[in-house]
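With one protein chain removed, the remaining protein chains of the complex are shown where they sit.
For clarity, chains are labelled A, B and C in written order, and residue numbers in each chain start from 1.
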Amino acid sequence: MSTPRTYGYLGPEATFTHQALLQLDDVVDPRPFPDVLAAIDAVVEGTIDAALVPIENSVEGGVSATLDHLAAADGLMITAEVLLPVRFVLCATAGTTMGSITEILTHPVADAQVRGWLSTNLPAVPVRHVGSTAGAAAELAADPRPGRAAVCAEIAAETYQVPVLVEEIADNDLAVTRFVVISRVARPTPPTGADKTTLVLFQREDHSGALLEILDQFASRGINLCRIESRPTKTTLGSYCFSVDAEGHLADARMGEALLGLHRVCKDVKFLGSYPRADGQAPVITPGTANADFAAAAAWLAQLRGR
Amino acid sequence: MSTPRTYGYLGPEATFTHQALLQLDDVVDPRPFPDVLAAIDAVVEGTIDAALVPIENSVEGGVSATLDHLAAADGLMITAEVLLPVRFVLCATAGTTMGSITEILTHPVADAQVRGWLSTNLPAVPVRHVGSTAGAAAELAADPRPGRAAVCAEIAAETYQVPVLVEEIADNDLAVTRFVVISRVARPTPPTGADKTTLVLFQREDHSGALLEILDQFASRGINLCRIESRPTKTTLGSYCFSVDAEGHLADARMGEALLGLHRVCKDVKFLGSYPRADGQAPVITPGTANADFAAAAAWLAQLRGR
Amino acid sequence: MSTPRTYGYLGPEATFTHQALLQLDDVVDPRPFPDVLAAIDAVVEGTIDAALVPIENSVEGGVSATLDHLAAADGLMITAEVLLPVRFVLCATAGTTMGSITEILTHPVADAQVRGWLSTNLPAVPVRHVGSTAGAAAELAADPRPGRAAVCAEIAAETYQVPVLVEEIADNDLAVTRFVVISRVARPTPPTGADKTTLVLFQREDHSGALLEILDQFASRGINLCRIESRPTKTTLGSYCFSVDAEGHLADARMGEALLGLHRVCKDVKFLGSYPRADGQAPVITPGTANADFAAAAAWLAQLRGR
Partner (left out) sequence: MSTPRTYGYLGPEATFTHQALLQLDDVVDPRPFPDVLAAIDAVVEGTIDAALVPIENSVEGGVSATLDHLAAADGLMITAEVLLPVRFVLCATAGTTMGSITEILTHPVADAQVRGWLSTNLPAVPVRHVGSTAGAAAELAADPRPGRAAVCAEIAAETYQVPVLVEEIADNDLAVTRFVVISRVARPTPPTGADKTTLVLFQREDHSGALLEILDQFASRGINLCRIESRPTKTTLGSYCFSVDAEGHLADARMGEALLGLHRVCKDVKFLGSYPRADGQAPVITPGTANADFAAAAAWLAQLRGR
């Protein structure tokens, strides 16, 4: 956990991802990447040890690029997660006031999260989507014509020295973004008692019964899911895989048995790591699903078979 | 299978159980016992090696005495099964004709299986229940007053030399009784590919969801049940255990995993043996539940955990 | 409930069924019948209004004759139930002592419930099975040779004036027998809030998944089962129907919807009545399954369809 590692992150500098990176204690030599794919590829190639990328936002949902690249890549694993409350500011070039804004730059996901505020306060102003919120601030710094504004993180306004007009403009002040640390495959960190396991599950057949059968592998072992995302498999419409975060660790007996069942009922199961929950919340253990229950059952079976 | 063993059976001589015993090829020194409990107890005590007792009849259902003693006893196992088509004769003391019968002796289960025939052909004649069909024939031999008749197996009429009045009087000529060989606990015979496993399952709680959870342990591994009997646990009304025969063998991977699951969700699981099916019928293997599928899943999990 | 009706019961006089009949308040002209079938037939034919017969015993399980005749008969319904604690006495002909007993008469079901006591106290004495416990006492009265004993209800010993040697000889002093009142089909009594519904369910196919599908019709509507008995359909070994008592009344919305589902997934569903529970115990209503929840759902659907 504390061995220093070289990190990539979804850049440019001063993005929310950059800000999330500050919560990690093993970072050396952080390096921005232009997109999620580039950061992930750099991990695969060994240029960096790990990459921090967003995976989920409480307002916008899953980050498709991250979900899809993780589902497609080989040799990668999630080794940690970071939660970051989402706070936006409206900044603008020097001399610009609320009344004189003629264009707003931001990232589409940020746009979605301040849409209500913008509709109310700047209804007539066109919004132009750019690659990142930090990039929006950077563009203002590079071309400081009056009338230009950006929606970004406070850190971006600071970094690029663009004056802040309004703080806290997010529509939902409980919004949270979740980031994951992606590393090359290795032994997972030992269970802490409050862990998550991330999987991608490919249905053998795409009917409702198949998803039911998949979910039953978790439910029948008392394993709760904290995230489930359906993603197209990119072949035909209606063909899905499911990206899930399940409570528990690869080393837990109930997770092991669920994985065995999933391997049998799915076309493919991709294990993307077991890692500590950022919120430290331990699962409720259903009676009959503790490690000791599985051990007792296994001992009984071994005795039946061995005599 | 062919090591000679001393056998007890539900007597007296010339019962259906005695006739079923003739199908076994490892019997030496067959000995009749007055009831199922006595035969089972003799196995427990080591007086005999094995006991043959009826467990199920296609018309009358489960044989409660056998089910309940097997559920209660320790150190016993079912090691084989025998199927016997049920055929009854009406025999009577010398000189008795259909018109002069004044009393019919038989066992209650036999009575139930010829009830239609008796109602039609001897509607006014009282039926007296005795401990076995063979005992009915024996009683006629011992006290050959005219007017006395018995419903029994043909072998009983022969053994006790009581004249047969009418053959084939069973209401259902497809009726079959199933017998099981009970032995002391030992390693089950190796899987033949067409095996049964007998279990007694005690619910943790007596609600419909609990039975559902139990059945799901079989269904989710593609295991079919060929028999399910609810039996009272003899405590309060509404408290049941379930005696089941499941397709497959203790050594099968899917059965092993079902047993692990049952051990976790039940208050108690009693394993009563895996043995070849008398009808030699192999189960249909659901995709994903063959031994190879479980082995592949286990290898995958071991590789995930081991790296 | 209080309109006087002519009743039959499983006789002869002084059986446990006779004693249970005393708990009913609408009985006129009680008439003993020699067996369950005869009593049921008399209801079908209209000779009597109703019949009281045993259906279940907490030690011995279901009463096959009752279950099977109810499953087979047409035009019948269960309209009430009676619970009776089971208490046995040992009575014997005048002058007989414990040490001089040479033969014990009783019904097989009674035998099963005092087996432990007999094994301990009269291990060497042969037991002869007769048609009813009352019949056992009657036989002693008719043929009072010394050495003859009977296991029966206290009421039988009194009725036939056979001296009681030992009271309370039941192995399980919590044993209860449940009796049902069988009437011709009519509108069920209105729901009391603590009702049972009795059904016979015939599987479309005899695999474990089929039973699971049946049970799910109850479980998914929050309906608990207080009794489930598998009974052979009397065709081939392994072909079962299920006799169940479900908590609730035909008029309850959740029961109605469960019946709709059962009708669709079963080969046949036999409705055998909704009637008040003898123990007055009201069910726990799962959230979303109250009548109001079904009514709200139906109103919503009607509104969607009607606009």
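As a convention for this text, a contact is a pair of C-beta atoms (placed from the backbone, for glycine too) under 8 Å apart; a residue touches a chain by one contact, two chains touch by 3 or more.
The model shown is predicted, which means the values in this text are computed figures rather than measured ones.
K.L.:
One chain isn't displayed here. Which of the visible ones does it touch?
P.N.:
Its contacts among the visible chains are A, C.
K.L.:
Of the listed residues A:Ser100, A:Gln161, A:Thr192 or A:Asn224, which contacts the missing chain in the full complex?
P.N.:
Going through A:Ser100, A:Gln161, A:Thr192 or A:Asn224 one by one, A:Asn224 is the residue touching the chain not shown.
K.L.:
If the hidden chain were put back, which of A:Asp26, A:Glu60 or A:Glu103 would touch it?
P.N.:
Among A:Asp26, A:Glu60 or A:Glu103, only A:Glu60 touches the chain that is not shown.
K.L.:
Please pick, from A:Gly46, A:Gly99 or A:Gly209, the residue that touches the omitted chain in the full complex.
P.N.:
Residue touching the chain left out of view: A:Gly209.
K.L.:
Kindly state which of the options A:Gly95, A:Pro146 or A:Pro232 is in contact with the chain not pictured.
P.N.:
A:Pro232
K.L.:
If the hidden chain were put back, which residues of chain C would touch it?
P.N.:
185-187, 204, 213, 216, 220, 250-251, 256-257, 259-261, 263-265, 269, 271, 287-289, 293-294, 296-298, 300-301, 304-305, 307
K.L.:
Need a quick check: the contact residues on chain A for the chain that isn't drawn.
P.N.:
Residues 37, 56-61, 64-65, 83, 108, 112, 115, 128-131, 172, 174, 176, 178, 207-209, 211-212, 215-216, 218-219, 223-232, 234-240 of chain A touch the chain that is not shown.
Definition applied: only the chains that are shown with their structure count from here on.
K.L.:
Compute the distance, rounded to whole Å, between the mean C-alpha positions of chain A and chain B.
P.N.:
That gives a centre separation of 58 Å.
K.L.:
Using Cα averages as centroids, what's the distance between chain B and chain C in whole Å?
P.N.:
The answer is 24 Å.
K.L.:
If you look at chain C, which of its residues touch at least two other chains?
P.N.:
In chain C, no residue touches at least two other chains, as defined above.
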